[in-house]
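Have a look at this one before I ask anything.
Only a single protein chain was left out; the remaining protein chains are all shown in position.
For chain A:
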Amino acid sequence: MGQHQFEIAYVFEYFYRLLPSLKVTLLIVGSSIGLGTIVGLLVALPQLYRIPVLRRLSQLYVSFFRGTPILIQLFLFYYGVPEVLKLVYVDLTRTPALFFVILTYSLHSGAYIAEVIRGAVSAVDRGQVEAAYAVGMNGFQAFSRIVLPQALSISIPVFGNIVIGNLKDTSLAFTLGILDITGKAQTMGTLSQRFIEIYISLAALYFIISFALQKLFDRLEKRLLRHEPAAAKDSLVKISFLRKDVAASKWRRKEAQL
């Protein structure tokens, strides 16, 4: 790409010039995770409480957003929603593209967050709810004081992955003309033809933010899991392996007896 000789100095220059566009990227990530959490909770609740019809609908919702590429979803919402609303005489042709981008990413991450919430809530031991009822709490108190805090700490690592995935997904918003860091990099590339330098600084920028988010969530997890023994904190994965070992050896023993 480009007719220029590669020059490392440009990497630093472009990195610096990309920084102002970072606020657009972070705006998309922040608002779509925020709205997505609300959507996720609303979508997870009918499944957790087994509400007949809504439960099916929310399953459908989740499988649509998990089963189709985010790029197609962006196009569908940006081009499709105004067309549909035109039928009921609502004019969205002047609505900024950013609105549709945030809408799509909110609904998209909402589907993933719903799955996380569902998994985490059902991972909390049933005995915890029983104990809460036994001390005289009502359903809401038991959920908000006992189940939710524990589910939250269980879900933090996966939630962190979703936020980082969402950050990287926002790089597709440039297809609708959004000037986030990727959109800005595209424009600068077309003007200067120094694509390599620009993409290196763009990749570095994404990496730094992802890394910072990762550290942030690690810290949050440690804080929220302070009530679990130190060994468990280091690696929950290790424990699940151990459990498998125990189960396997039990099984082998049984087999040997036969």
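The rule is simple: a contact is a pair of C-beta atoms (placed from the backbone, for glycine too) under 8 Å apart; a residue touches a chain by one contact, two chains touch by 3 or more; residues count from 1.
FYI, contacts and distances are computed from a predicted model.
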Missing subunit (named according to UniProt) among the choices "Xanthine dehydrogenase family protein subunit M", "Amino acid ABC transporter ATP-binding protein", "3-isopropylmalate dehydratase small subunit" or "Na(+)/H(+) antiporter subunit B": "Amino acid ABC transporter ATP-binding protein"
Omitted-chain contact residue, chosen from A:His4, A:Lys168 or A:His227: A:His227
Identified contact with the non-displayed chain, of A:Ser109, A:Ser153 or A:Asn166: A:Ser153
Touching residues (missing chain, whole complex) on chain A: 125, 127-128, 130-138, 141, 145-146, 149-150, 153, 226-229, 232
